[in-house]
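Here it is, the structure, as structure tokens.
The other protein chains are all here in position, but one chain of the complex has been omitted.
Every chain is named by a letter (A and B) in the order it is written, and numbering of its residues begins at 1.
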Amino acid sequence: MSALAQAAPGLGDDAIAERRHGLRRRPGGRMPRPARIGLYVFLFTAALMFLLPLYVMVATSIKPMEEIRLGNLFGLPVRITLAPWAQAWMSACTGLECGGIRAGFMNSVAIVVPSTVLSILLGALNGYALSFWRPRGAQALFVVLLTGAFIPYQVMLFPLIRALAALGLFGTLPGVVLIHTLFGMPVMTLLFRNYYAGVPHELFMAARIDGGGFWRIFVQLMLPMSLPIVVVATIMQVTAIWNDFLIGLVFAGHDWLPMTVQLNNIINTTTGERLYNVNMAATLLTSAVPLAVYLISGRWFVRGIAAGAVKG
Amino acid sequence: MNVSIKQLAVRMGANTVLSDLDLDVVAGEFLVLLGPSGCGKSTLLHAIAGLIDTDAGSVHIGGRDVTWADPKDRAIGMVFQSYALYPTMNVERNMSFGLRVAGLPKAEIARRVERASKMLQLDPLLARKPAQLSGGQRQRVAIGRALVREAQVFLFDEPLSNLDAKLRTELRRELKALHRDLGATMIYVTHDQVEAMTLATRVAVMCAGRIQQIGTPGEVYARPANMFVAGFLGSPSMNFIEGEIDGTAATLGLRPEHIALHPADGALPAAQVTLVEAMGAHEVVWLDLEGHRLAAIAPAAGVHAIGDRVGVQMMLARASVFDPVSQERIERSAVSFRRRPR
Partner (left out) sequence: MAATVLWVYVGSVLWSVRISVSSSRTLPIGDYVGLRQYARLFDSERWTLSLQNMALFGVLFIVACLAIGFLLAVFIDQRVRGEGVLRTIFLYPYAMSFVATGLVWQWMLNPELGLQATVRGWGFPSFTFDWIARQDAVMYAIVVAAVWQACGLVMALMLAGLRGIDESLWMAARIDGIPPWRVYASIVLPMLGPSFGTAFVLLSVSVVKVFDVVVAMTQGGPGLASEVPAKFIIDNLLGRANIGLASAASTVLLLTVLALLAPWFYARAHASRRGERVARALRASETPGMAA
């Protein structure tokens, strides 16, 4: 700063200091100090408000019921107890049974894994076919697929129930997996089709010249190339299927209820006193997997949103 | 309006991009800042524009100290590589937006827009959006945006780099004509030496944050101040031959057009042709002269073929001499230059 003062005497040091303190080499211009502070205040407050429910969940889940009854939502726990967590996992009551949400966890895993794998495989296959092999009516198919991604499930529920019942799959694990795969197909197909649209067509043509057929090109060329989009698709599907409620409610039958359905049962169908700490623990347990996926995947999660949003 | 820069320093983080830079731009001239990527030419332009703040030194435009002035108060207009036209506004609004924000009366805005539009032949395009314009049309709109601000100094940040070769040559000529018609001061940044040579009244060759040489295109081409400038201008670039003059080590710089090829007789130094590039109007002949790799320009006649032996005549009167260590130009006659064999 003194060098500048030497070079340009007459320019008040204060003026220079003020300008240089607010200095940010931003193409849109320097932001005055007070505005910058206001910006941080706003963002900080907003962040706090977004984090509040998470804090409440965690805090409530480790408080004993006596503290909760005091009605202080935001207070830090005086006595920390992990009993609610154990109870939520192993002995919380969902309607008739009191086996905790652990069974739901297993069910969710059993549902999510095959559904994700199948819907991604099929989506990749379809996307690949639509992208490179351009069957007749591909354009129309595309539009229908796009619409299919948006359709409310309710409109297809009853026919699907009947169809599954006829196949003897209603209320079974394969039945649920089938439905999830079915409903995941449009989005996955679109996702992969858009991705493959970015692959140079020359690559495909070179493979054909080399003698590759439909399956060979898919398995040996396209699939290995698709790793980034497979990661995105996995994140999207795992999150969506784990968090699903409706399909699990309708198609999973009594034996295969996923965690979300069991969670709702635990909390909303209780007789007697509601154990809020157990409830919150159960909620956290149910959200643990998707939250973990979210935190680990970071940028990929956002890419999933962008990819899903730019459907078509 | 002239532009005067004194002892300018710009630091980006830990990097010192420009230090102690002086530059005087004469009013009405077309100054080209030429140099490779990373040499600081864009930074210098942005500092003149006021888009980045400086760490030391001063910028004066038209005699006014604008070192801490906002870009909008510097009477400048700027054309960017991507033209940066407001995509959701049509041409007329693109040009008038700044004036409307400044609160100028409608009649005045209309007058200025009309004048600029006439000068740049934008009248039939006024209702179009940027997406409906060709590259050349967009450039004119970008210039028009600067014109309506009654800018005295026009800054260009590599505006032709995004275009294909044919369009580039068209727009280069348009720019030159525009400069002639407007008579405004123009500062133009590019890495393309052909653009620099054809457009500039003066060229400032930059490297690593310093101006290596500033002068007319002819000066900079014929009498480069150091080996960097010598090698940067001209295509194919200048040949450098190590040797000595009267006992002192020296590097000879000889342009390909100053080497004449004759049939090999005993009198001239003999070289072997290693490659011939046919350019239509002339040929570039690559030679191996006792281990030195040289390029020579010969009239296109299909005379030379790979493997030929030719006699090399060097026009030493047009050559430059450089100190091999400092790479600076030495004012010595090259007549008594002796090659050092490789």
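By definition in this document, contacts are C-beta pairs under 8 Å (C-beta built on N, C-alpha and C of every residue); 3 or more make two chains touch, one makes a residue touch a chain.
The structure displayed is predicted, hence computed values, not measured ones.
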Listed residues B:77, B:217 or B:253, member touching the removed chain: B:77
Which of A:96, A:155, A:209 or A:227 contacts the chain that the document leaves out: A:155
Identified contact with the non-displayed chain, of A:31, A:117 or A:199: A:31
From B:124, B:218 or B:341, residue that would touch the chain that is not displayed: B:124
Candidates A:141, A:173, A:203 or A:225 - the one touching the absent chain: A:141
Those residues of chain B which, in the complete complex, touch the missing chain: 46, 49, 51, 70-73, 76-78, 80-82, 84-89, 97-98, 101-102, 121, 124-125, 131-134, 136-137, 145, 149, 157, 167, 170, 174
Chain A residues that touch the omitted chain in the full complex: 24, 26-29, 31, 39-40, 42-43, 46-47, 50-51, 53-54, 56-57, 60, 68-75, 122, 125-126, 129-130, 141, 143-148, 150-160, 162-163, 182, 185-186, 189, 239, 242-246, 249-250, 260, 263-264, 267-268, 276, 279-280, 283, 286-287, 290-291, 293-295, 298, 301-302, 305-306, 309-310, 312
